[in-house]
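Got a structure for you, questions after.
As you look at this complex, bear in mind that one protein chain is not there, while each of the others sits in place.
Showing chain A:
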Amino acid sequence: MDPFYLALSLFRRRKYDKCIDVCTSILEKQSLDQAVWCLKMRAMTQRIYVDDIESEEIPENDFLEDNAVATAPRPGTSMKTSQPPKTGALGSRPRTATGRPISGVSRPGTQNRPGTALDRLRTARPVTGQSARAIRLGTAAMLSQKEGPFIQVSRLNLAKYAKKSRTYLFYHEGDVRNAMELAVQATQYCDFKDWWWKVQLAKCYVALNLIREAEQQLRSVLKQHYHVESFIRLTRIYIRLDQPLSAMEICKSGVEVFPKDVSIMTELARLTEALNDTSTSVKYYRTIVIEDAMNTEAIACIGMYHFYNHQPELALRYYRRVLAMGAHSVELYNNLGLCCLYSQQLDLTYPCFQRALELATDPLVRAEVWYNLSHLAIAAGDMELAIRCLTLSISLDKTHASAYNNLAVLHHKTGNANLVKAYLTSAKELEPDLVEPQINLGLLQTAE
């Protein structure tokens, strides 16, 4: 068989490593075979491809960041000043330390707590957050390839290879600057008619933190061509610029073009959730579930909504559905356990938590499970056990403010006032936005 055909077939069957090997051996014989060279490049790109829309992280609190329009936005026009929930803070859905309500699924940036190990690992300069991440992806791949750089941008025949080379540069080499240079040249070559290049240019701009330029490019893309991805990318840019209303507008126009599109609606649902408008968010999630009944994110978020709306039985049904679909994770078992506990199905509670504990390896997640187990102990009236659970939780995650608070309340019953005060103070220091420790401290003070 023709080795080139074999390489093509291997590429189609996703055997990228073998494909690269075959291509390399062909290239050794005929070093100028452009098609083979291109196929090799594609295989190398494909091998490490990550969906960058889903993994995009938005750097927070950047000192040089002057992209946000208003420094003191009016209520409702910014993520930071989104209207607080009307139900009153106590007993409502917990929030992340950045003040956003906890979401049903974990995505980049949904559950971070400052002071955790993960947060500290990040570089001090968030400007480079995105590109550093991309470069890390790139360097990992570079290690396995020793022949040195594969592409020289200046010698490319733009019409033929440009698109493939660009993805290669962007994903494989992590060389944003060169990728951008290529994109700029290519856009000019196409007389600014090719929407794809504009999206790529926008991607490069985002990686280089030139948000406004990216916005401009994507705006012009949407005038030219409708693509689901362009809508989502533009939405992300507005979120980054802290303009949730514009983001919402883009999403809504996206839904008009692509009615009931799951990806855009998910974006809408996440956005409304971040803006504290949970009921609207759930409405969107419900539409998503009608369109795509296998969407775990939507199901989990609806389940979460019911859970915090004091309907654990309903939440249980949604989580069981996720379980039936084959998800097998700590968080799921933990949530199932909690739902069982609050819906009085006590016989199922222990096994669920037992499974959760067995699966939990990450200390932070384990801490959460122990924290929830303490509620089980409290429900059973076993204060000793509850204290043990909370102590375990704290020993696993030293920044768990809620655990400190609850531990303080439990110790209050034993009358150890100094300890109570110490625990409450540390809870307050760890998470200054948490209301409970503050109220409890106030109560202590008035009692004195």
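Quick note on the criterion: contacts are C-beta pairs under 8 Å (C-beta built on N, C-alpha and C of every residue); 3 or more make two chains touch, one makes a residue touch a chain; residues count from 1.
Just so it is clear, contacts and distances are computed from a predicted model.
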Of the candidate names "small monomeric GTPase", "Protein PTHB1", "Mitotic spindle checkpoint component mad2" or "Misato Segment II tubulin-like domain-containing protein", which one corresponds to the UniProt protein name of the undepicted chain?
"Protein PTHB1"
The listed residue (A:220, A:263 or A:280) that touches the chain absent from the view is A:263
Chain A residues touching the omitted chain (full complex):
1-2, 4-6, 8-9, 12-14, 34-35, 38-39, 42, 51, 54, 63-64, 66, 90-91, 94, 102, 104, 106, 111, 159-163, 194-196, 199, 210, 212, 225-229, 258, 260-263, 291-294, 296, 304, 307-308, 323-328, 330-331, 334-335, 338, 341-342, 351, 354-355, 358, 365, 368, 371-372, 375, 378, 388, 391, 402, 405-406, 408-409, 412, 415-419, 434, 436, 439-440, 443-444, 446-448
